[in-house]
Structure formats: structure tokens, C-alpha cells
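Moving on to subunit A:
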Amino acid sequence: MKKVYARPAYCMNCHLCEVNCIVAHSRSRDLFRAYKRENLRGTARVIVEERLPLSVAVQCRHCDDPRCVAGCISGAMVKDSETGIVYCQEDKCVGCWTCVAGCPYGAIRPGEKNGRPVPLKCDLCREAGEPACVAGCPNRALVFEERRAGA
Partner candidate 1 sequence: MLREGEYRIPSGCAISGFINKDGRRVDGSAIIQSIALMQERSNGLGGGFAAYGIYPEYQDYYALHLLFEDKLSRNQVEELIKDNFYIEAEDRIPTRHVRSIGKAPLLWRYFVTPRLSKIEESQETEADFMTRLVMRINDSVNGAYVVSSGKNMGAFKGVGYPEDIGEFFRLDEYEAYSWIAHGRFPTNTPGWWGGAHPFTLLDWSVVHNGEISSYGANRRFLEMYGYKMTLQTDTEVVAYAIDLLVRRHKLPLELAARVLAAPFWQEIDRLPAAERDLYTRLRVVYGSLLMNGPFSIIAGFSGGIMALNDRIKLRPLVAGSKGATLYVASEEAAIREICPDVERVWYPQGGEPVIGRLEEESQCRLSA
Partner candidate 2 sequence: MNYVLIGNSVASVNAVAGIREYDREGSITIVSAENYYAYGRPLISYWLEKRVQDQDMPYRPQEFYEKNCVRVILGRRAVKLDPEARQVHLDNGEKLPFDRLLLATGGRPFVPPIAGLTAANYFTFINYDDVRRLEAFAIPGREAVILGAGPTGLKAMESLVQRGVKVTLVELADRIWAPALDPEAGALVAGFLQDNGVNLYLNDTLTSIRQEDDGRLLIELKSGRELKADILVIAIGVRPNVELLTGLPGVTINRGVVVGPDLSTGLPGVYAAGDVVDGNPPLLPHAAIQGKIAGRNMAGAGEIYQPLPPYNALGFLGLHIISMGNSAATGEEYELLTEVDPAALVYRKLVLKDNRLSGALLINKIDRAGIYRQLLEEGIEVTSFKDELLRPDFGLLSLPETIWQQQLAV
């Protein structure tokens, strides 16, 4: 399947992937509303790790046998059998965070939206086509591509 791959050699630590992710997952899809009205600062589903000069955007790897799905007590977290995308049906999530304990990449963070728990994890912007982090990466440090046949 097509996944987002980080190319650390080109990651310049701007964290714009986080910004674009936040906007893409906001209600308004608008930068200013997302930050200023929806107060979504810090809710990115991609995590830029820094060990300067190295930095890298870490996000869900959409595993074949996802631990987050296996551990989900409510059945909110699923892997789409067609697309392979692992995503959370957010209105089913109860916020137990077993997924947080399960993810080997630490790519799921506990979050909250409108008073409800939301696991902050990449859903490959499954409704938009190209993930916002990739589309907005100014240095092509993130690419959205197929690397493994049949996966």
C-alpha cells in the first residue's frame, strides 16, 4: 500500500507537517480557525522527533498486524481491508489508550477533541487523497508512495 515515508536526510525540522496535519484534521480546514478557534495546537498526528541536526517525522506505519487494532477495546480502531489504512472511528473511542501502549513506533498519542478522547494518529488523510503532511512538506522529506508490493 501507499504509505508516508520519511526521508530524514531532507527533514529540516520545520514541523510544518504537524501544522498541515492539524489543519487537515480540523473541522474548519482553515489554519487560523484550527489554531485560534478550535485550539488544535499540539494535536498533530505526526510527530517530528529531533536529535539535531537530525530530525524526522514519525507517523503510523499502518502495520499489517496492527497492535493498536488488536488492542482496541471498543472496536474503534480498524484497518481498512481495501486500503490498508489503519484509522480510528473516533466516535467509538473511549480513550483507554491501549493503542498508545501497543504502537511500536509511539505513533499514537492520547488526544482530545470537543471533550471526547481522540487517539492522535495518522489516517493518511484517507478522505483527502494525498496526506496533508506530504503535500505540504517544503523539502520533500515526506513522500507518499508504494514501496512494498502487495502490502
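Keep this in mind: a residue touches a chain if its C-beta (ideal position, glycine included) is under 8 Å from a C-beta of that chain, and two chains touch if they have at least 3 such contacts; residues count from 1.
With respect to how the candidates were assembled, all candidates are chains of the complex that A comes from, given by their letters.
Predicted, not measured: the structure shown is a model, and the values here were computed from it.
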### Query
Out of the numbered options 1 or 2, which touches subunit A in the complex?
2
### Summary
As the complex stands, subunit A meets candidate 2 at residues 5-6, 8, 47, 49-51, 54, 56, 58, 61, 63, 65, 67, 69-75, 91-92, 94-98, 100-110, 147
